[in-house]
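A protein chain is absent from this complex, but the other protein chains hold their places.
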Amino acid sequence: MLVELGHFALVLAMMMCAAQACFGLAGPALGKPHWQSVTFSAVAGQLLFVGLAATALIHAFISNDFSVLYVASNSNSALPTFYRVAAFWGAHEGSLLLWICVLCLWTVAVALRAHRLPPAFASRVLGVMGLVSFGFMLFTLATSNPFQRLVPGALDGRDLNPLLQDFALAVHPPILYAGYVGFTVGFAFACATLIEGRRGQEWARWMRPWTILSWAFLSCGIALGSWWAYYELGWGGYWFWDAVENASFMPWLLATALIHSLAVTDKRGLFKSWTLLLAIGTFSLSLLGTFLVRSGVLVSVHSFAADPARGVFILAFLVIVIGGALTLFAWRAPKLVSNAGFALLSRESMLLFNNILLVVATAVVFGGTLAPLIAETLGLGTLSVGPPYFAPSFMIPVLPLLTLLGLGIHARWRRGGLLHARQSLLIAAGAALLLAAAIGMGAYSSRSVLAWVGASLGLWLILSSLIDPIDRLRRKLSLPAAIMGMSIAHIGLGVFVLGVTLVETTTVERDVALRAGQGAQLAGYTFTYQGGESIAGPNYTGFRGHVLVTRGSKTVARLTPEKRSYWATGSVMTEAGISAGWNRDLFAALGEDVGAGAWSLRLQYRPLIRFIWFGALIMAIGGITTLFDRRYAPAVAPTTDTGTDVAAQRATP
Amino acid sequence: MNCSRGLLLMLLVASCAWAVDNTPALPTEILQQRYRALTHELRCMQCQNESLADSNVPLAADLRLQVRELLVAGKTDAEVRDYMAARYGEFILFRPRMNWRNAWLWLAPAVLLIAGVAVAVRIIRRRSRMLAGDDSPEDGLES
Partner (left out) sequence: MNRFLWPLVGFALLVIVLTVGLRRAPDKSIIASPLIGKVAPTFDAPDLIDGTRRVSGVALKGQWYLLNVWGTWCVGCRAEHAALLAIHDEGRVSIIGLNWKDDDLAAIAWLAQLGNPYAAIGADRDGRIAIDWGVYGAPESFLVNPEGVVVEKQTGVMTPEIWRARFLTHLDSAAKAAP
């Protein structure tokens, strides 16, 4: 009964969204201010009904209602309760409902802050978001109903994919979606700006916090996915340039460009049309990602069950929403001009390079991901693209980007110039090169040039980002949240680069078969297999091995890799045994039982691998820190339509 | 542990160690490294998103053995890739081959970079000229 109520609630929510879209967009257009308040009521209604629908589905999972097809396909009575809730987003239908829920929450957030915006603008933003919500709800109800009944009901469910029965992967989708879906807000702001034909730059100030917050969520979501892949998939990889991974990475790259472009537009009123295009583009890539994952167009381990019929629907949705936005753009953007100038070594110029290089990087990933499809369409035969293409190709725009970054953060606006910082920068560059060589050769006995280059870049970013905060603190000047956040974020990127460099160049990996008591040597450590025992879990049986890691005579770690066989699906999962350290991971995964009490094992020594995910986390923290800057505080008066915000000017140190 | 002792130890281990896939180790370290690289570059045709090195299925084991034999027989990396592609098509290669057909894919990053830089230079030139005629007050340094 509750399930049907949930279904009906979703239908009502869809109607609320239709109202939200209609009143939100028509109200200002027809000059009816009281329609705008209807929009807010519609948002409240959406929240209520989406909440009901979500509750109904969660309840069905928790109470093991296997008469619901989705629950029967993705859950099992032996599944622990936590995973029963996580099974909500375990497959296509539920993940769509998750998208709807997250979009609803973002809409509510925008509505709650709407009083800071001009009423007509806020109304239009909510209207556009209503349109997107409506589209998703229509899609869900028409093709992917999670509330569909299974008649007769199953005795027990098929179980949640064992890969997903893991904490990190359980929370990965909500966080990822918080990012992905959050770009709808930026998109809505861009559309509202274009609809109104605004010629100024105030909208950039309004858009920044929303975009940064979404970006921070997405950074965490991607990092979580990478971390999970590392310890769950059994061979210690953390990024595969898989189509679906790329589908989440591309919006991230473009969103990073957007954040930086917004800074220029906010500050100097430049790049207005470009920024708007980026906002549309970032959201488009989010939608495109949704399409790619569900339509069967690309081969991927991540994709949901391919269904071309659903693909057609999403594609149509893409055409309407993005096509519409781009048409709007083509109509309005030509009028967005600015006569501001800037010099070669100015901040604007550096941020321009930032954008261009990030867009090139996005295009490279995009091209590689879609290459098989493009080759097919153009009749160029089959093409297959994997890490050996992506890794070097991605470096081409990214290495210059990282190099310029260290300089760019110090460039001044407008007339620019780096002379004021040249001493500190030279010291930073020299220190980075020396330290990188010292670390590479000293700690890791690595003669690799690539390692030196990568480590230098990472250290360069960290040191360069520290120059300004240290200088300010030394001179007892204020350290605004914006500058602190920027420095933290760039330091995070440096940490990330260091991690990736060391992992890719100095990892040691060995596949061995060991009997109990036998050991293998790896990078100065001895991994001794000590045998193992059979194990049983709540919904699986398996084997757990024990590996003792020693260095010299000191015990460093005891690893317990497992191999599990889940009853319901019969799938076999590998749980790696990992000893995590801030500066290295020791990794052991069970391969196969090779008989006579021996098992094959994959052993790895992974230096600085934690830096990869900590780097991403630090970046997100940096981003969120900037949100606390005074410029976004309510006390600052809304700007006029044409001028720059005088209140945000800072004194030249 | 210095370099040469480490290498010796690795060789000893390699000669008595069996890979996760149970393929016997190759006679020399160079061959073992080439084997490693190649099996990471070839796709497992059954679990199509895993490489031969990472896949557990019997077909992957057979193909790894085949790669081993080709390497021991003295084939070059290119010949191994050709061998596999002749039987399974381009799809088995994770690295698209460098030929005229795929040229656009491999050249794209560099071409895009050059084009991007050219655009940036054009914009900067134009804005620098505008700067000359612009005399509003200086802004402070901030993000």
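Note that the chains are named A and B in the order they appear, and that numbering of residues resets to 1 at the start of each chain.
Note that in this section a contact is a pair of C-beta atoms (placed from the backbone, for glycine too) under 8 Å apart; a residue touches a chain by one contact, two chains touch by 3 or more.
Because the structure is predicted, anything quoted here is derived from the model rather than measured.
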{"item": "Visible chains in contact with the missing one", "value": "A, B"}
{"item": "Touching the absent chain when the full complex is considered, from B:Ala25, B:Leu63, B:Val80 or B:Leu113", "value": "B:Leu63"}
{"item": "Sole residue of A:Gly311, A:Gly537 or A:Gly581 that reaches the chain not shown, by the stated touch rule", "value": "A:Gly311"}
{"item": "Which of A:Ser63, A:Ser77, A:Gln148 or A:Thr382 contacts the chain that the document leaves out", "value": "A:Thr382"}
{"item": "Touching residues on subunit B - with respect to the absent chain", "value": "45-46, 48, 58-59, 62-63, 66, 85-91"}
{"item": "Absent-chain interface as seen on subunit A, which is shown", "value": "273, 277, 280-281, 284, 291, 295-299, 306, 308, 311-312, 315, 318-319, 322-323, 326-327, 329-330, 333-334, 370, 373-374, 376-377, 382"}
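Everything below uses one rule, namely that only the chains that are shown with their structure count from here on.
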{"item": "Whole-Å separation of chain centres (CA-atom averages), subunit A against subunit B", "value": "24"}
{"item": "Complex contacts: residues of subunit B adjacent to subunit A", "value": "1, 3, 9-10, 13, 17-22, 40-41, 43, 47-51, 53-54, 56, 89-96, 101-102, 105-106, 108-110, 112-113, 116-117, 119-120, 123-124, 127-134, 138-143"}
{"item": "Footprint of subunit B on subunit A - complex, ascending", "value": "234-235, 237, 240, 242, 263, 267-268, 270, 299-301, 339-344, 347-349, 352-353, 356-357, 359-360, 363-364, 367-368, 371, 380-389, 393-394, 396-397, 400, 409-410, 412-415, 445, 480, 482-483, 486, 510-513, 520-521, 524, 591-592, 594, 600-602, 626, 649-653"}
